[in-house]
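All protein chains but one are shown at their positions in the complex.
In this document, chain identifiers A and B correspond to the written order of the chains, with residue numbering beginning at 1 in each.
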Amino acid sequence: MSNASPDAAEPLIRCRGVKRGYGTAPARTVALAGVDLDVPAGQTLAIVGPSGSGKSTLLHLIGAMEIPDEGEVRVAGRDVTKLADDEAARFRREKIGFVFQFFNLIPTLSSLDNVALPARMAGRGAAEARAKARTLLERVSLGERAESRPDALSGGQQQRVAIARALVNDPRIVLADEPTGALDTASGEAVLKLLLEIVRERGTTLLMATHSEQAVAHAERRIRVEDGRIVADERRAP
Amino acid sequence: MNAAAAVLGVLWSDLRRRPGTALASLSAVASGVAVFVAILLAGSAARSSFVSAVQAVAGRATHEVTAEGGLDETRFPALLELPHVAAAQPVVEGRIAVEAVLRGGTSVRSPAPPLRILGVDPFRVGPFLGEPGKGTAPVVRDEDLTEFLTDPHAVVLPRRWADEAGAQAGDTLRVAAAGQIATLRVLAVYELDALGEAARDSAVIDIAAAQELLDKCGRLDRVDIALDEDDPACEAELSAALPPGERLQRPERRGERVARMIDAFRLNLLALGGLALVVGALLVFNAAQFSVVRRNALLGQLRALGVTRPLLMGAVLAEVVALGFVGGALGLALGSLLANRLAGRLAETITDLYAFVQVDVAPMTWPAAMLVLLGTAGVAAAAGFFPALDAARTPPRMVGLRSREEGLFRAQLPRLAFFALAFCAAGVGAMNFPTRAWWPGLIAAFAFVGTGACLLPAAMALLLPPLRKLGERMGLLALPLAVGALSRSLSRTGGAASALGVALAMTIGVITMVKSFESEVRRWIDGAIRADLFISDVNEHLAREDARVPNAALRELAAMPEVEALDTLRKIDLAYADRTMLFFGVNLPTPDSRERFEFLSGDGPSAIEGMLGGEAIVSEPLANRYNLGVGDTLAVNGRRGEVTFKILGVFRDFSYDRGYAVTGEKRYLEIFGETGVRNVAVYLKPGVEREAAARSVRERFAGRYVLNVRSNAELRGHILDVFNHTFALTYLLQTIATAFALGGITVTLFGLFLERAREIATLRALGSAVSHVGRLFAMESLLMALFPVLLALPLGAVLAWILVHVINLRSYGWSIAYAWPWSPVLGTCALAVAAGLCATLVPWALARRQSIAGALREE
Partner (left out) sequence: MQAIGARTFEFPRDHGSHPEFKTEWWYFTGALKTKDGGDLGFEATWFRRALKPASEVPPRSSRLAAREVFAFHGALSDIAKKAFLHEKSACRAAANWAGADEKDLRVFLLNNRLERGAGGVWHLTYMVKGHRIELKLTPQAEPLLHGEVPGLSPKGPEPGQASYYVSMPRLKAEGTVAREPGAAGEAVTGEVWFDHEFFSNSMPDDLAGWDWFSVALDDGTDLMLYALRAKDGSIGPVSAGTLRRKGQPAVHLTREDFKIEVQARWTSPHTKAAYPAQWTIEIPKHEVALNVKPLLADQELQSGGGEGVSYWEGLCRYEGTVGGSPAAGNGYVELVGYAGAFGGKL
């Protein structure tokens, strides 16, 4: 498999004519009704729109967790819609970091192990993975809670662990689905700041589905999705 | 009332949303009850068929006069003169095999079902010539009477049998009776209402013909008596008027005596059924526990909405009890179906071991069914009590915290530890209960099972965290994840593991018992089976009492040049205490034949000498059952009253759990009369080849006698076959219990996986391939099977010890050495582990197809 993009001009993420629906007629709902989107490397992008407009679906498609009904999704020069399961898993492991609304930490693992988990899955040794995880936990100011279980942490802390986890394999892209949705305003703001800080530090591309005004305000680019289509695309200087 | 309905409504809607666990526990209850009910029904049907088979045939008869070895036929007129005898019917009966039904020389059915021969005197009171005032047709019609009386082959068949065998008046039956081939001529077919349901396979023939057919000339098996007044005073007066050796009793009592023969066997089976119930109860407990834990949030919300503690507890209990009822009802239906299948197996085994029986399962009576339902609901209520209490203690709140849920279960662990201790104490207590009865052994077994069942979740709670640490230290990725998943759901995994552990332990216990038994039996066979050929009635299983090696056959054998000596055995069933025992008369003609007894106590050679001279030696089960030993006196009833023997020795025996005594042929004949040679062991002249001699005897006897001629090796094989056949049923039940314990594990794992769909999806989102997920599942199920195995090995060893040294010894009287059979035990464990792994295949396949995004989206 060639990692090098044949077309040097191709952006990191390229969606063309992406359509995705759920269920079967007549109860079929259309999540994406033909989306074209290019995201260059390093960009921070906020995706807004009402509930059910297709924000999450767009993220899942880019993360190779779903396959579009039609259209093309290319990430880092590869068509992710054609990946077999283990290829997709490897792609996610290496190229993508996820941050979920409800954190989705493995409840039985400590913060450290949660963060180290994707690194371990990527085949790194336990010591190496843990060292990396510890660095990241310190970066999100949770170095002293490394041995705590998720249920001993506040929501904001859990989401910070999740952010650390998303970055442990140095992904090129972080996909965040409502990262502040389960948090109160104050901790939401903190988490958001941290997330943006870290991705900018590392030059990581961030796609973030959100309702949060702050999130939108801090992102370089904002697209608005309604009824499965991109109805607005605004950029502003960082 | 409204509040209760509302709460139940909420619980019900929640249940409907997740029917999986409810269905799983329902099937657990149903299968437990089904197995138990099946054993109960089949077992009691077998027992009652012994009792009903002995119903009186003399119309109003309520009593019978019997004597060991039969009554002399000339006693009959005198019996009629005794006080209070209003009517009497002499009876000669037995069982015969029907080789073919012939019509005009061609066979229309071969073989046909066996028949009971009911030899009667049609002139005596009873329905044979039609009783005045009874609307039933007579068994023997006027026009048939002369033929019935004068044709020694004339038989009147019961309608049911005739229809089943396709026989009709005018046909001929080729039968095997008393070791010989005979023909019977079907004179007529009688309707069942004449003799009642018990006679459904009773072929009525003249009493003289019955004596001839069954080789019982000169003897009556019994005389049915109708008393002029059926009260105890009359009974006592008549009883007192009987000469020594004759006994007045109600026929049911004889049936009871015979039925008691299989009691230990039946109760052992029932105990196995009880085990199925225990496994079922564990799974119910598991389900109740889980439903409370899982709905912790819901319960908290209900409390917040003002539902009182008692109401909540009541609602949760009601739910579990309803589960018990529905599961019980399903189990009843399933059990009744299963009982019919089981009955056939049971009948075969009982026929092999004790006496011929045909089992028709009667449907369960309503009161019994209600009892089972209430019992099931009770067990469910007991299983649900503590979970319901926990439900009531749920603090009111609006949002459930998952983290708290397992804390609830962990709070139970001290309680479980306490119960484990209590069960253990009960078990130890039962073991030391001062009695020779075998039931404390059973109680102990169940108590230790309870100990294990309580201990395992606690052990898991204790052992899982270190295991996880170990996994982390070893750098294993899946192990900590798997351990984490199990320990997080200990409320479910604990109970399911207990159920499997208990089932496995019982399996291991039974296997160990059977294997120990088998090696003992093999050793015993080597000593006891010494002769070269063994000859017995082919139909011995049909008619223990009437099996014969005909005298003519004995004479022919004795005259064969190859034959050195005949070791003949006479055998009689005796009433002894409240059950039956056997008495053997032997001649032991060669030095070798005297070696076949392995004495446990007494001086062998002198005991044999004294026994042949008229004293007795007794088998170990008899000695154990009645606490007899060397030097004691054995008193039994002979045909002329009580006789006593000095016991000179106790020998090992595995052939009859009822136990028997042996005396010399001469004394036997004095006491019981000529009851016929039951089987004969042939010693061949030196140099004669066994198999060749067996062939030559078979050829000589062919077409005339229906005798089994077995060489030494064949008889050994046959005994082991019967042995294995016997335990086939035990294994079957065991397999059922284990199978649904495994089913419990499967369902639990399945639930666990389904519930973790989001976690699995997260793992996959983080880059875990489906194959990794499969490995994780495998690890979990491996652990879920390993813990039960860890419990089952020691618990199984304890149960086996109890089975071998307490239950077997006390209920059957067999002392056997404990032998631990590694390979079948480990095989069983491996099988459980393999089955656990298989249980992951479906969830894994589901996970493969699951959409990650879909699973993440759900909350």
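Definition applied: a residue touches a chain if its C-beta (ideal position, glycine included) is under 8 Å from a C-beta of that chain, and two chains touch if they have at least 3 such contacts.
Note that the structure is predicted; figures quoted are calculated from it, not measured.
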Visible partners of the omitted chain are B
Using the touch definition up top, pick the residue from B:22, B:108, B:129 or B:368 that touches the left-out chain. B:129
Looking beyond the chains shown, say which of B:6, B:22, B:80 or B:476 touches the absent one. B:80
May I ask which residue of B:13, B:110, B:150 or B:606 touches the chain that does not appear here? B:150
Contact with the hidden chain only, please: which chain B residues? 73-74, 76-77, 80-81, 121, 123, 129-132, 142, 146, 149-150, 152, 206-209, 211-212, 217-218
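Note that only the chains that are shown with their structure count from here on.
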Distance-wise, how many Å sit between the C-alpha centres of chain A and chain B, to the nearest whole number? 64
Help me check something: in the complex, which residues belonging to chain A touch chain B? 56-57, 60, 63, 65-66, 85-86, 89-94, 96, 98, 100, 102, 104, 106-109, 113, 117-118, 120-122, 125-126, 151, 165, 169, 177
Hey, which residues of chain B end up touching chain A in the complex? 401-403, 468, 472, 475, 477, 480-481, 483-485, 487-488, 758-759, 762-772, 848, 851-853, 856-857, 859
